[in-house]
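Comments concern the structure below.
With one protein chain removed, the remaining protein chains of the complex are shown where they sit.
As written, the chains take the letters A and B, and residue 1 is the first residue of each chain.
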Amino acid sequence: MDVKTESYVAEAKKELVNPSSRMFLDFFLPVLSAVREIGLSSFPDPQAAVERARAIRRQSVGRLGELLETFERNAMKAGAKVFWAKTAADANMYIRDLINRHKIPYVTKGKSMITEEMGLNDVLAKNGTPVYETDLGEFIIQLLEKPPFHIIGPAINIPTDEICRIFMERAGMENPTNDPVALGQAARDFLRDKFKHMQMGITGVNMAVAETGSIINVENEGNIRFNKSAPAIQVSVMSIEKIVASLDEALHMLRMLCRNGTGQKLTSYVTVDTGPRKTDEMDGPEELHIIIMDNGRSKIYENPKTREVLQCIRCGACINICPVFRQIGGYPYGWAYTGPIGKLLNPLLLGLDRTSDLYGACTLCNACKNVCPAGIDHPSMILYFRNRNMEQDQVLNGKGATFSERFFANTAGIAGSYPILWNTATTIGKTAVSRFGSGHPLVKAWTEKRAFPPMPKKTYRDIRKK
Amino acid sequence: MNSVRNTILERLSQAEKTVCPDLPGIPPLPHLAMNREELTETFVRNLQEQSAEVHRVNGFEELRSTLATAIKENNLTRICVSEDDFMKSLDLESLSNDSSITFSKPSDFKDKTIYKEMVFNVDAGLTSVDFAVAESGTLIIRHCKENARLLSLAPLIHLVVVRQTTLVPVYESALKQLLETSGLPSQLTFITGPSMTADIMATPFRGMHGPRRLVVILLDDSMETQHIR
Partner (left out) sequence: MKKAALFIPCSVNLILPGIAVAADLVLKRLGVTTVYPDSQTCCGQMVYNKGFFDQAKSFARHFIQVFENFDAVVCPSGSCTAMVKHRYPTLFDDEPSMKKRAEILSTRIFEFSEYIVDVLKIEDTGAAFNGKVAYHESCHLNRDLGISAQPKALIRAAKGAQLVHMNNADQCCGFGGEFSVAYPDISNALVGSKVKCYLESGADILVLGEPGCLLNINGYLERNHPGKRAMHIAEFLAEQGEHHGC
């Protein structure tokens, strides 16, 4: 997937005034946050349920190596093939080779952020293998070649006439319509044909269970079920952190995932796969390939300050509550992950230097940390990134401070320790801003839309002195 | 490839250990304290909230006539049926008194490709379930030779017969029973309502890929075995 994280400001500017985005950001997101609360209220003690989920994820990540080994052993015992991929390229190659070995004419996919991170579709396209996204939203953005707008509704902001046009061009729809239901039907018909003859389906994994070697997926549409059960070969990709120790823990996390994502007690379909089909079954995959992908995560794990990000279950609660996301939507984040979790993952996977606006454009309001069922402290990690960036951290690819940034910080640090210096500096600063400041870009950034009060002659310190 | 695995696992095991507190407990879900009637009402209500249709019936005669009505109302002519003992005991053939209704079973088709072709083209799949869960109105199907996967996925209509004796309060109850008896199948499916999406302009659309209608017939078979938990 193309990295466009450096166009954050420009994209945000466009989205702030984009009418179709605004309609959904202003209406849809508060609704999702509200139904999340309603969903959680079905627990006798919602906060206790959240704390338990946080502890489960903390433990899962704390014991990650051990759980992965147990998972692999049990998955293989059940007949699955397990492939460990160091990088996205390794994972892509494995899938491509599998396709070529079996002469697979095309593949279908369920919604999977991990495969977006991998850029799998591009690799398969270069291989000459058509890839059909089967989640309705993903299908639409694939045809339109747009990035996802939102984790749950990737195409929810796209006007129906645009969908109608692309469906008629590329999804075999014959009669024009602006009716969302008729458009959905057209997508169903087109993709059903692909399900009938498919030989390989690719899915992500919402949760892997170490004690049984099972993988779990949640969905409302049924396309993931098709991807698993219609073809002879099922490939499911998980990054190393998507694991819990036991079925009991998985069940609690499923309750939390569905309520936090869409407010549902459970999505329409949850499937738990333990190995490929048994030989006497009428349907199901003959081969189940589970790809366990690292792609930079063991490095994230090694740093106890960044390890916490691996607790994420991709529920979307932080995305829906973030005031910045609510203004700009998913596009400005420029890569696979958006919203507050995107502010953490994209910098860690791509480098702090390419993503400075992502962790820069945050008011540290703490709304994300507040709702996170996985126990991630986003604001602390964002501050950590800012520090590592200023200090030019080699591991995280910090850019380093500019000369003037460091100059002001150092000067301030010194002045902050000596009241006389501080008072002098702030008096000079006050005068400078009120007399000469109006041309400075930072001052203009404020005064373009907001008034600034006149600088009072006396500080409180002066007032207090008399 | 083994070296990739070993490198990853080594890096993880050598990293600084984090302190992981014990898992805090939570108050039990209220369903664990419900009696059978409360569980049934909760199950029905939850399932209806997820846009499934639920019919409660007493005894085999009412079950068969409700099924017959559902088949007629939905203009169903080709129905594929799961092959577990319970479904076999329903004697469905006699429901098709006119030859316009055809019941088929996956094992009728020796060739799995032909079965797949067929299941994509029938009007409805008719299955039983292994468990019904009150906490969310969820049906749990243990897929196996007798209960194929695509039956409850490919057709536009999924007809389900649920025996009240398979009703449990929470998912854990079902999993516990499952693990004590047959163990985990290759696929365990939880169904909570029909197939749904709102991906286009947040407008709900049912039957995106899976069934458009989920019709549940809940059979009170309490005269037989008593086993809720």
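Please note the rule applied: contacts are C-beta pairs under 8 Å (C-beta built on N, C-alpha and C of every residue); 3 or more make two chains touch, one makes a residue touch a chain.
All values derive from a computational prediction rather than experimental measurement.
Partners of the chain left out, restricted to shown chains and counted across the full complex, are A. Summarising the interface, subunit A meets the missing chain with residues 9, 12-13, 16, 30, 323-324, 326-328, 357, 360-367, 369-370, 383, 385-391, 401, 405-406, 409-410, 412-419, 422, 426, 430, 442-443, 445-446, 448-453, 455-456, 458-461, 463-465.
The definition used in the following text is that only the chains that are shown with their structure count from here on.
Each chain gets a centre from the mean of its Cα atoms; for subunit A and subunit B, those two points are 31 Å apart. Those residues of subunit B that touch subunit A in the complex are listed here as 1, 4-5, 7-9, 11-13, 15-30, 46, 50, 106-107, 112, 115-117, 119-120, 135-138, 143-145, 148-150, 153, 171-172, 175, 179, 184-203, 205, 207-211. In the complex of the two chains, the subunit A residues touching subunit B come out as 24, 28, 43-45, 48-49, 51-52, 55-56, 58-59, 61-66, 68-69, 72, 78, 83-86, 90, 134-137, 140, 153-156, 158-160, 163, 180-181, 183-185, 187-188, 191-192, 195-196, 212, 214, 220-223, 225-226, 228-230, 240, 247-249, 251, 254, 264-278, 280-284, 292, 294, 298-299, 301-302, 304, 307.
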